[in-house]
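All protein chains of the complex are present and in place, except for one that has been dropped.
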Amino acid sequence: MRSKRTVFENRRIQLVFWVVLALCYLLGIFFVGLGVKESAYGICFEDKFLAPSLRHPFGTDGLGRDMFFRCMKGLSTSMVIGILAAVVSSFLALVMGILSAVLGGFVDKFINWAVDLCMGLPHIVLLLLISFMMGKGMKGVTIAVALTHWPALTRLVRSEVLQIRSSLYVQTAYRMGKSPYQVAVTHMIPHVLPTYVIGLILLFPHAIMHEAAITFLGFGLPAEMPAIGVILSEAMNHIAAGKWWLALFPGLLLLTVVVLFDVIGDNLKKLWNPQSGNQ
Amino acid sequence: MNGKKIFTELLRMVCLLAAVSLVAFLLITNAPIDPLVSYVGTNSTLSPEAKEEIAEYWGLKESLPKRFLTWAGHALQGDLGTSITYKKPVAQVIGERFSYSFVLMLAAWILSSFLGFFLGIVCGLYQEGIFDRCIKVFCLILKSAPTFWIGLLLLSLFAVKLGWFPIGMAAPIGKLSSEVALGDRIYHLILPVLTLTLVSISETTLYTRQKLVEILSSDFILYARARGENRRQLVFRHILKNVALPAITVQFSSFSELFGGMALAENVFAYPGIGTAITAAALNGDVPLLLGIAVFSGLFVFSGNLIANILYGVLDPRIREGEAL
Amino acid sequence: MQLTVEGISFRYGKRLPWILKDVDFTIKSGQRIGLLGTSGYGKSTLGKILAGYEKPIEGKVLLDGRALDDKGYCPVQMIHQHPELAVNPRWKMRQILYEAYTPEEKLLQQMGLELSWLNRWPRELSGGELQRFCIARALAPETKFLVCDEITTMLDVITQAQIWQFLLEVAEKRQLGMVIITHNPELGKRVCTDVVRIDELGT
Partner (left out) sequence: MKKENILKVEDLTVSFSRYQKGFHKTSLEVIHSLSLEVNSGEIVAVVGSSGSGKSLLAHAVLQLLPQNAKTKGEILYRGNSLGEKQSRKLLGREISFIPQSVDYLDPLMRVGAQVQGVYGTKERQQMLFQQFGLAQDTQQKYPFQLSGGMARRVLISAALMENAKLMIADEPTPGLSVDLAMDTLKYFRNVADQGAGVLLITHDIDLALQVADRIAVFYAGTILELAPTEDFVKGGQALRHPYSRAFMSALPQNEFQPLAGSQPYAGNLPKGCLFAQRCSLCDEQCKSEDAALMRQVAGGKVRCIHAIDQDRNREIGNRHQAMAGI
């Protein structure tokens, strides 16, 4: 049996280890957040503005609510929105990407134009407008985030599919009488899937960050719902009074979630395509 | 990049801009707000006839396409209506506030471009060194941290704890904007610029580093080294140009993130730019101002893309002299 | 069976020079025509047009008088210079080989294909082995003509001789028509029934 060091020191196992660790942490937050009861972060005036302590790891806010559980709850709601938005966006991107590459011609031009259109407005402005149209609230922000993340991934999928379509083995397949459908399923999907899944994973943190940003500006989740955006916008009023912990910890939690998703995405990218794995 | 190409590019941009304003118009007018209120304001003191006249002027009664055409007609002549939040013509509001935002964005853009480019080059040259690893982790964190959170932290650290910088606004309170000295404006500008720079620097650094790593493993660098070029010569003769070209175009096509970052930074620092204006407009349901700023932001992003395309055509010989072959 | 090409002209863009200008070319079953000339004079382009990979700007490609249509298995198959580009890197060799038809055991032996290679990934095989798979894949029962575009240029001399030995054997037995594109006149003389220079074909 090889000594422990070489097995662990080997890069591929490290990659898998980080992915698993990140996944457990995220699932942990997700389920703890869902499970947290209302009472855990209820209002109780006597311990207002407590600094972080053992009983309240993240301290308490102006209404004495425990920040730790409030953040966990907020983050898991954000994650729900993030998952929903990422799935919708990436599915839209997959369909659009493949359609525009395979059908080409007018469809390709139109989808490219639509992508440029969506990319034309700054992301925050587009989010703002959509959530404004939906009359703010949770529904508004979810739809806004879902409908604004598909362009980037569409371009990625389209360029991947275009590359495969012009490859020699696809042309040979056509010359062997394979129909476009057969080629799409047998040749294209195995190639596009890794890009798609990694795109989906890397899309997720962006969705959460944008949801928090819109909520912070006052357009996302309503004020009474616990959400990182809401917590941070409340924290802004108390910054001048020196309540630093109200701003620090919620943001830190959100940061760790986003970073871990990037870690998972990058490591999977290295694991999946064979050549790069050989460095 | 001959004239014909620039013309088609311009044409494409104009028609995209028109489409963007249509999309913005549709989004905003479908909001659950009564159009008249959005033009007049909830507690306006105008007489019914005046309200009627406004409704007539903006064609608020007609069907959606008709309303868009009337709006577009007025907009082209520079009349975007009056903003109910600031009680001033929208065009004037955008003009004033954009000058503040422009300074903020320009400073942050320049800082993050040059610093990011430099850091990317150094990290790429000394790959897997301690410096490279620290910068990569630093960039990953900055990339993943929400803009407004960074703003809050800077605010609470520098402004509150250390008291070096003002809490917010663009000028000391109670001073007329005309009397505000240049020093004061810069003094109020430092924290927002720092926030926006920190947020946009990570993308540039990582992108430049990635391009550099690709180029270092390219055939022409191998050949240059085989011709006896040392590291310094490699950098100045080959690497800088080949990395700068794509980096420049990316910097110009990232105006959209820049605008988004600016809006968030302004709201954290209560900086009187176009960012705070758009949030105020959306909160008060001020349709003309919201529409005006939205279309303006589209124009801003497109100008960036246009410059990026033109620059690429001018700088890259393969395109500039491609047709000459 | 006869494959003819009449008045073929081809260029990649309106402003680019003509690569092929009204080329006429005919090949009958059992015939092996060598197409010689240095690279960049349109040998591969003509090969691609014969096998239907490229559509000519002018002129027609006829198989026994009928136009070569796009649907179904094309009786004119092509084998390329770089075998690693002609196989899907994410497929195992078995799937690649059986994409169009299931070759019988005897053909695989004849080609020198070991069964253990069938469940390998393309990147685990050498150029010579990949090329054998590409050839076996193209030899479906419906194949009547083979266009070989510099198929052994990248390989070492012994592998080249091995591949041509079994390819000629199969071609002879099935009376296949073969268009053999090469820049090596010695190889042309050795494997072809007659040799043509590309620059003599068009105007």
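Letters A, B and C mark the chains in the order given here, with residues in each chain numbered from 1 onward.
Methods note: a contact is a pair of C-beta atoms (placed from the backbone, for glycine too) under 8 Å apart; a residue touches a chain by one contact, two chains touch by 3 or more.
Everything numeric in this text was worked out from a predicted model, so none of it was measured.
Participant: From the list C:1, C:62, C:154 or C:195, which touches the chain that is not on show?
Facilitator: Residue touching the absent chain, from the options given: C:154.
Participant: Would you mind spotting which of B:6, B:115, B:160 or B:245 touches the chain that isn't drawn?
Facilitator: Checking each option in B:6, B:115, B:160 or B:245, the one touching the absent chain turns out to be B:245.
Participant: With respect to the chain omitted from the figure, which of B:4, B:87 or B:318 is a touching residue?
Facilitator: B:318
Participant: If you put the missing chain back, which residues of subunit C would it touch?
Facilitator: These residues of subunit C touch the chain that is not shown: 36, 38-40, 126-129, 150, 153-162, 164-165, 183-187, 189-191.
Participant: List the subunit B residues touching the unshown chain?
Facilitator: The list for subunit B reads 217, 219-220, 222-230, 233, 237-238, 241-242, 245, 316-318, 321, 324-325.
One rule holds in what follows: only the chains that are shown with their structure count from here on.
Participant: Specify the chain with the shortest distance from its C-alpha centroid to the centroid of every protein C-alpha atom present.
Facilitator: Per-chain C-alpha centroids compared to the overall one single out A.
Participant: Find the geometric centre of each of subunit A and subunit C from their Cα atoms only, then give the gap between the two centres in Å, rounded to an integer.
Facilitator: 48
Participant: Give, as an integer number of Å, the spacing between the C-alpha centres of subunit C and subunit B.
Facilitator: Once rounded, the distance between the two centres reads 54 Å.
Participant: Taking each chain's centre as the mean position of its Cα atoms, how many Å separate subunit A from subunit B?
Facilitator: Roughly 23 Å separates the two chain centres.
Participant: For subunit A, which residues are in contact with subunit B within the complex?
Facilitator: Its residues touching subunit B are 113, 116-117, 119-125, 128-130, 132-133, 135, 205, 209, 212-213, 216-219, 232, 235-236, 239-240, 242, 244, 247-248, 250-251, 254-255, 258-259, 262.
Participant: So in the complex, which bits of subunit A are touching subunit C?
Facilitator: Listed in rising order, the residues of subunit A that touch subunit C are 167-169, 171-178, 187, 190-191, 274.
Participant: For subunit C, which residues count as touching subunit A in their complex?
Facilitator: Residues of subunit C touching subunit A: 51-53, 70-74, 77-78, 80, 82, 85-91, 96, 99-100, 121, 123, 140.
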